[in-house]
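Shown here: the complex without one of its protein chains, the others still in place.
Letters A, B and C mark the chains in the order given here, with residues in each chain numbered from 1 onward.
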Amino acid sequence: MKKRLSLMLVTIMAFGSILAACGGGEEAAPAETTPTETTDTTTPAETGTEEAEPAEGAESAIGLTEAEDTSLNPAPAVARTDSAILGTVAPQGVFNPLFHQTAYDFAIDDTIFSSLIKIKGDGTYENDLADNIEISEDNKTYTFHIKDNAKYSDGTPVTAKDYLFTMKLYMDSSYDGQSDPLSWNVVGSKEYNAGTAKDISGIKVIDDQTVSVTVSDYDAMTQVNLGAVTPLSEAYYGKGYKQGDLSSVKQLNDKPMGPGPYKLTKYTPGQEVDLQANENYHGGAAKIPNLIYKVTTDTTNMAMLQSGETDLDNVTVNEDNVEELKSVGFLDVNVLKNNGYGYVAMNNKNPLFADKKVRQALTYGLNRAEVVEAAYGPYAEVINIPQSDVSWAYTDKDIEAYDYDLEKAKSMLDEAGWKEGADGIREKDGKKFEINFSATADNPVVDALIPIMTENYEELGIKLVTETLDFNAIMEKKDKGDYDMFFAAWGLTPDPDTTVYITDGAQNNSGYSNPEVDALYAKGKKELDLEKRKEIYAQAYQMINEDAPEILMYQRTNMLAINGRLDGWDITPYKEYQHSLNQVEIAQ
Amino acid sequence: MAKELVEFRNLETHFKTSAGTVKAVNDVSFSIREGETLCVVGESGCGKSVTAMSLMQLIESPPGKIVGGQILFEGKDLLKLSKKDMSRLRGNDIAMIFQEPMSSLNPVFTIGKQIAEPLLHHLGMTHKEAKARVIELITMVGIPRPEKIYDSYPHELSGGMRQRIMIAIALSCNPKLLIADEPTTALDVTIQAQILDLMRDIKSKMNTAIMMITHDLGVVAEMADFVVVMYAGKVIEEAPVLELFKNPQHPYTQGLLKAKPIINQRQERLYSIPGQVPNPVNLGDNCHFHDRCEFCMEICKVKTPPLRAHADGHKTACWLYEEEGKRNERNVGSVGTAAE
Amino acid sequence: MEQPQNRMEQLQEQLKIVKPESPWKIAARRFAKNKLALVGLIILVLMFLICFLGPLFSPYELNQTDVKNKNQAPNGDFWLGTDKLGRDILLRVMLAGRISLTVGLVATAISVAIGATLGAVAGFYRRYADTIIMRIADIFLALPTLPILITLGAILSDLKIEPSKRIYFLMLIIGLLGWVGLARLVRSQILTLREQEFMQATEALGLRDSRKIFLHLMPNTVPIIIVSATLGVAGAILTESVLSFLGLGVVPPTPSWGNMITAANSLIEFRKRPWTWIPPGLCILITVTAINLIGDGLRDALDPKMKNR
Partner (left out) sequence: MSQYIIRRLLQMIPTLIGISIIVFVISQMVPGDYITASQNPNMTAERADQLRAIYGLDKPAIQQYFIWAKNMLTGNLGDSFQHKMPVTKVINTYVWNSFVIAFVTLILSWVIAAFVGVFSAQFQYSFFDKVVTLLVFLLMSLPSFFIGLLAIKYFALDLKLFPTGGMTTAGLNASGWAYIKDVAGHMILPVTVMTTLSVGSLTRYFRTGMLEVIRQDYIRTARAKGLNERTVIFKHAFRNALLPAITLLGFELPALFGGAMILERVFTWPGIGQIYLASINMRDYPLMLGFTMFLAVLTLLGNLISDILYGVADPRIRLK
């Protein structure tokens, strides 16, 4: 009774870790975006292959540590000769690339479905179901030719009509998935969406294997958007589909059928997903006949790896876990950069932070290295531009490192007119320098950030009033503009294009606005040539680094532990483990 | 003379309390014959209830304990019996009813079920037989509409009716001895008379011996064949009822009788025995009544008087009637006036 | 033969008229006799002293973090070792005690006060009051506590309430969420007691209802109230840490026993650094045990039916 009630309340204790496990860690489709995380600690991510050495200095902690001696493998693992068990957080059971949302549904869908093009280790793309793609001079018409041997797991061939059917599903008025199909500007998509047209005029089926798509306006992402579409079998998914109502398609979410390396045999919600190799896969049947995704949680996933109950799992990165897993001996421990970064947003429209000099002073005045060290030890790095150093768009040419420098910060604040008040707190034309800071609770970074930031800013003469809040509550305060500072994290997409730093961009949390940066991003979006785009984004990052609209904190890492008996992986921060499942084999 | 049913031999029951050991029952001996109604009389706290509870062995063990003496029932010493054998006797051969009818019945069980329990337990009756017997018992104790009563709950009955039910429960297995611990004290006079009449005609029908514990001399006069008077844990006088009323020997008994109001005799102030019942802790070797006794002599303060038999069956524990007492106290006045 | 007229003096002298002891004094005497209850009282007082006076003697500051000596086992200068930010755990446990003890006791007091009164009123008046109060209780029980807490957290931050002041809201919230259980228990007891003879006697005396409820009925429910209150304290202490997550209570780095235990939520932390979670866990255990011992002692002391043991 009373005990029961408080037991129920106490259950929210796992609030933070649940939020991390499946709540805040949602990702959009792999092609467009990578996971955003707020307090996320366990989203799957890629490993850095040997040659992708991080830019600033060899970082021994990050990278792959091979298993020394797979003979130590415990009995349960050795006994599994024809199957592999992969630990995962419970998927939602939405096995359909149009609708899936969590990273865990992604991982399973990537084994069941494959699209026309697929991502490579460095974030660029290569052909998959399609064998060649022609682009018209005006970059507005894209013609995809599908491989002859591209078949669905039920043996039926993948045809252009399936591609058209799938595009219709995307353009349907009741499509509520993660992608934003209308933004691809396919000609005729708006009419189909509105229901005024029965067909999509911009898409023409030339023959069984060729389809051409015309867009009204193109940008660097158009080819990726159109290529990453997984053609769903019209025969299987089309039954009962009427324009305007996708419910018949959604009913097949837990009974998927696709052209990927595996096909689903059994799904027990909340427990496991059993998959079998798809003999009709165009890349040849996978080498591991049976694949089992078993639901694990971060309280016991490490123990299961050690006891051989699971072959692969994502484990929270901290010194204890890494040390423990490395000491086991038969596990490959991949510590790889997470596609995302933590930052302290400042309300640039708030008079406190309007002056660039103040923002720079606040960045100098915060000992970011100590926060990162306290929170993640060697497994995270301070960053100064909003991009992962693994991405082709990364640059560190004339980027200010803002190393912790108390005196510089103090002098900059004096120059900015914030004089030390009687009680040690700075004042400027009568207003005290007091910052209201909000952060989500139960997060290793916040536990370290708040005390250190309070201490640092006290020395600077700034009073910090901190509070912990539910993430959505912070977002709502942001939308109302009623905030000074808050801590959150952003996900990075393989493509550098984003709305975070554009004036009034959908994701612009800091109210930052710099017309030059806006122009650079617009140019970058339109530019198709990779080298030119690198140049554009480098300039943009230099300007953002200079303006310091927010205090960029860290880029952390994820850890993927894999039993040494499985070989043939090709894992990078962009190419997740499930993409190489079709070539992995069990070493005898 | 009927055969002796129960015999208390130098029973000692003591209670350990924070203030010291209380000798609630201090060397008590008397016996009850078959079919006889014996009344145990005395002020509250004189040990009469404890004597009964010792017979039933229902003394709450942490503070209280039977430390000495014997209780013979049909020749067998109950104190030697095992727990199982004793519980087989309780409710079967020896039954008991209590003072507080309001809280003596289990509030959550029906009347019928509570009466049937001893029948099922002791006599192994089937439910059907038990029900018939219960209906019979309810009628016997003078309650109308037995079937309705059978299914009703204790809180639906009045105090008098509940006491009748208690009697029905006690008599269910035709006990040889019925102990009644102040059965009518909590009831008003009219109901009291009915209960006593009921007990009397049951005794005549089933030849049950009754051990009536009371402090009401009216009840004693009406019910008792034989009377035992107790004071501060000891038996100070016992005699057949007429003999006791006609010729009370012990000053305490005389005091009790004098204190009884007599109809149509106006009295300014009712006589009351001076003083208080002594503090029960370590009373010592003396006549416990000495500080309230008009005829108190030196010896009374130093030595406990033995219970001496005088006329047939009339025993008294008082130095006035002992040789030693007579020798050194010549000037004793006349022994109190007998009052009917 | 003394003369009758001085009989009255004799009686008075013998009776040694003693001023009768007030029920509370008897209860206090009985409570004092109960060794276990006394031990409980002493422990509780000690806990309060340590938590409120202890920090003054500690050489360390509250938020003094230095990552150099993080995760040190108990040693010379850190008697109970340090946590992963290098903060002295002994100091944090003491400071956490201030919050957890006050929250635990005050919140429970609120829920007991509301629960017992509403329960008694519902039980006594039966028809209308009972229906209304019990339906409100049903609604309270049926409401999803988590969304409410999130909303409250957001409102508090919008109103710019000083984070350190929010602890008082926390106590109120825990109290408000906790009363329903006790209300139902007290109500069912009152329903039974209401039927008993002594209540008809109070009717005969024409006592005011409030006297009937509080002076005659409530003392009988004392045992149930005490048990539920003592159980409630442990729950309140642990609930506090949950509410602090949602911004309703304690903001890190301020420690509370609840959030110190939750910090150790991995098997490794469990095994390798027991000194981070054993002290707060132990403190809660000691406090809860002490409170329950006092509860037992109180119940026996206050229980009118209790024979003088």
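Here is the rule we use: contacts are C-beta pairs under 8 Å (C-beta built on N, C-alpha and C of every residue); 3 or more make two chains touch, one makes a residue touch a chain.
As the structure is a computational prediction, the values presented were derived from the model and not from experiment.
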Given that one chain is not shown, what are the shown chains it touches? A, B, C
Just name the one of C:97, C:163 or C:181 that touches the chain not displayed here. C:181
Of A:498, A:514, A:555 or A:578, the residue touching the omitted chain is A:498
Among B:17, B:31 or B:104, the residue in touch with the chain that has been omitted: B:104
So one chain is hidden, and I want to know which residue out of A:219, A:389, A:455 or A:470 touches that hidden chain in the complete assembly. A:470
Of B:78, B:96, B:239 or B:299, the residue in touch with the unshown chain: B:96
Subunit B residues that touch the omitted chain in the full complex: 56, 58, 83-84, 87-92, 95-96, 98, 100, 103-109, 117-118, 121-122, 153, 155, 166, 169
For subunit C, which residues reach the chain that was dropped from this view? 36, 127, 131, 134-135, 137-139, 141-144, 146-148, 150-151, 154, 181, 184-185, 187-189, 191-192, 195-196, 223-224, 227, 230-231, 234-235, 237-238, 241, 258, 261-262, 265, 267, 270-271, 277, 281, 284-285, 287-289, 292, 299, 303, 305-307
If you put the missing chain back, which residues of subunit A would it touch? 1-4, 7-8, 10-15, 17-19, 22-24, 26, 28, 32-33, 36, 38, 80, 83, 85, 90, 92-94, 99, 101, 173-176, 178, 180, 182-183, 250-251, 253-254, 266, 268-272, 274, 290, 292, 294-297, 299-300, 303-304, 307, 309-310, 470-473, 475-476, 490-491, 493, 498-500, 506-507
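As a convention for this text, only the chains that are shown with their structure count from here on.
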Ranking chains by how close their C-alpha centroid sits to the total C-alpha centroid puts first chain C
Which integer distance in Å separates the CA centroid of subunit B from that of subunit C? 49
Contacts with two or more other chains, residues of subunit A listed in rising order: none
Shared-interface residues of subunit B (touching two or more other chains) are none
Can you check the complex and tell me which residues of subunit C touch subunit A? 63, 65, 67, 70, 84-85, 87, 111, 145-146, 149-150, 153-154, 157-158, 160, 162-163, 166, 177-178, 180-182, 184-185, 228, 231-232, 235-236, 238-239, 241-247, 251-253, 262-263, 265-269, 272
Per the touch rule above, subunit A residues touching subunit C in the complex are 1-10, 12-13, 15-17, 298-300, 302-303, 316, 320-321, 324, 370, 373-374, 436, 438, 441-442, 446-448, 450-452, 454-455, 465-470, 472-473, 476-477, 482
